[in-house]
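The complex is shown incomplete by one protein chain, all other protein chains being positioned as in the whole.
Naming follows writing order (A and B), and every chain is counted from residue 1.
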Amino acid sequence: MKHQSIPRVVGKWLIPPILLFALYVQFHGDFGPGGGFQAGVIFAAAVVLYALIFGLQAAKQIVKPRIIETLVALGVLLYAGTGLISLFLGYNFLDYTALDPDSAPHGQHLGIFLVELGVGITVAAVMIAIFFAFAGRRRLR
Amino acid sequence: MTVGLLNDWACMVLMMIGLYTVIARPNLVKKLIGLSIFQVSVFLLYISMGKVSGGTAPILSEGIEVYSNPLPHVLILTAIVVGIATLSLGLALVVRIGEAYDTIEEDEIIERDLVND
Partner (left out) sequence: MTEIADIVLLILMIVLAVAISRMHNLFMAAMMMGIFSFLSAIIFTLLDAVDVAFTEAAVGAGVSTVLLLGTLSLTTREEKVAPKNNALALLVVLITGSALIYGTLDMPMFGDPNAPVHQHVADRYIEKSGEEMGIPNIVTSVLASYRGYDTLGEVTVIFTAGVGVILLLGYIWRKEDEQ
């Protein structure tokens, strides 16, 4: 689609709002519908749209596959790490009260924020990695 | 107008269409599509169980007493994303099978396996 002007122009206008919307869904998930799973998928969809319009190589220049591979593991580590922190502070695994023992709702809120961020990072990175793996493969026959 | 069990029945019909596609179609991509139909029908079954008449979406707000059950929503929300991850794993396997056998039709793959033995 590199030489078609309408998808290029529409894509240029649409991709920034999609990325912004993904961030909104990620950080507003506590108050409205949304959360890490949806935000990750929407973020990945924006990258996929970019790759479809401007080509895979251009997308790989912006979203470096090496970084994506790191992020795939980083999200899970952030999630499990939040659990381990509460474990080391003397609470149960994934009991976020540990993060702020003086005020339980505040600690829970912080814990949910960190965990959702981990989910979002992993989901977005996995979806982008899967798309790159499929799109980067050449037909053999 | 009451729905009664109609939702459950529709889910079962969808489930059986998915199952039939998995069993009867020899094409591997078609089998995975059938599996997706099956999956969506299970999601629908869970979500229609969670609905409470007169309830609203489970986001707390002033002046609302009845909420639908949030538990099925949580289970299905994660199941959808896990579903796409496993679907992509299946599709990756299909791509590799297609490269190795030059076909993605189940009966032709079995034929080729028998010839090689």
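Quick note on the criterion: a residue touches a chain if its C-beta (ideal position, glycine included) is under 8 Å from a C-beta of that chain, and two chains touch if they have at least 3 such contacts.
Small disclaimer: the values here were computed from a predicted structure and weren't measured.
Trainee: Let's see if you follow the contact definition: name the visible chains touching the chain that is missing.
Mentor: A, B
Trainee: Kindly note down the residues of chain B that lie in touch with the hidden chain.
Mentor: 1-10, 12-21, 23-27, 29-30, 33-34, 36-37, 40, 43-44, 47-61, 66-89, 91-96, 98, 104-105, 108
Trainee: Across the whole complex, list the residues on chain A that are touched by the chain not included here.
Mentor: Considering the whole complex, chain A reaches the absent chain at 25, 29-35, 37-38, 41-42, 44-45, 48, 52, 57, 60, 64-66, 68-69, 72-73, 75-76, 79-80, 83, 93-94, 96, 104-106, 108-109, 111-112, 115-116, 118-119, 122-123, 125-127, 129-137, 139.
As a working rule, only the chains that are shown with their structure count from here on.
Trainee: How big is the gap, in whole Å, between where the Cα atoms of chain A centre and where those of chain B centre?
Mentor: Whole-Å distance between the two chain centres: 24.
Trainee: Can you tell me which positions in chain A touch chain B when the two form their complex?
Mentor: Listed in rising order, the residues of chain A that touch chain B are 31-33, 35, 37, 40-41, 123, 126-127, 130, 133-134, 137, 140-141.
Trainee: Chain A touches which residues of chain B in the complex?
Mentor: 57, 59, 77-78, 80-81, 84-85, 88, 91-92, 95, 99, 102
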